[in-house]
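One chain of protein is taken out of this complex; the other chains stay put.
Now for subunit A:
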């Protein structure tokens, strides 16, 4: 199932990365990466495990610092702003973790309340409950509010993780391997959810994945990270219509059409 095209404003860059370098000890992960994300766009970053895809979005969200280069998010240079400005920016950038990263000592309701109440203490409990119902309904898990994360399936945890980021009404969503470890049907549900989030909450997203089904179904544009640089970019068909053996190998070993 191919996604419906969403209106993308190609004049408005919400993320702009130039000459990004990052190394861990002697291992260079990113070697001069350039990337733009436009308002309303779902951009998929493809690549094998260990190629630095997750490092890229951790730098965007300020969890890691780049060694060189600039990362501009919603007009702010992430590496140059102070802590207060970074926190203000982080409220506009949702991050969905590979393993959901739900607070396991809290119920689903408390997981969702926690960021919301802290950033807007003036909200009444009725308003908080209303926001929680909206996001839980959006991810299709309205009945799970009183459950603990350990009582949820992997797919449900992913959905609650996405709900927790949506509750702060972000402009940008960063998905780290959203379908990793899920069965094909649940993966499909997550793909549909990513597209639904884009349309309902008007988000621009970067989706990190090595799952080509996810890439094809959620991405308006794809970029492929190879040897620390983006080697290919375009639509799904454009990226894979090449004789480059590395790209073809990735396609052949990972995708069953």
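Here, a residue touches a chain if its C-beta (ideal position, glycine included) is under 8 Å from a C-beta of that chain, and two chains touch if they have at least 3 such contacts; residues count from 1.
The rule we apply is simple: contacts and distances are computed from a predicted model.
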{"item": "Protein name, per the UniProt record, of whichever chain is missing from view (\"Stress responsive A/B Barrel Domain\", \"Sarcosine oxidase subunit delta\", \"SGNH/GDSL hydrolase family protein\" or \"ABC transporter permease\")", "value": "\"ABC transporter permease\""}
{"item": "Residue, one of A:135, A:168 or A:247, that touches the chain absent here", "value": "A:168"}
{"item": "Among A:43, A:56 or A:93, the residue in touch with the chain that has been omitted", "value": "A:93"}
{"item": "Subunit A residues touching the omitted chain (full complex)", "value": "58, 61-63, 86-88, 90-91, 93-95, 97-99, 101-104, 114-115, 118-119, 164-165, 168"}
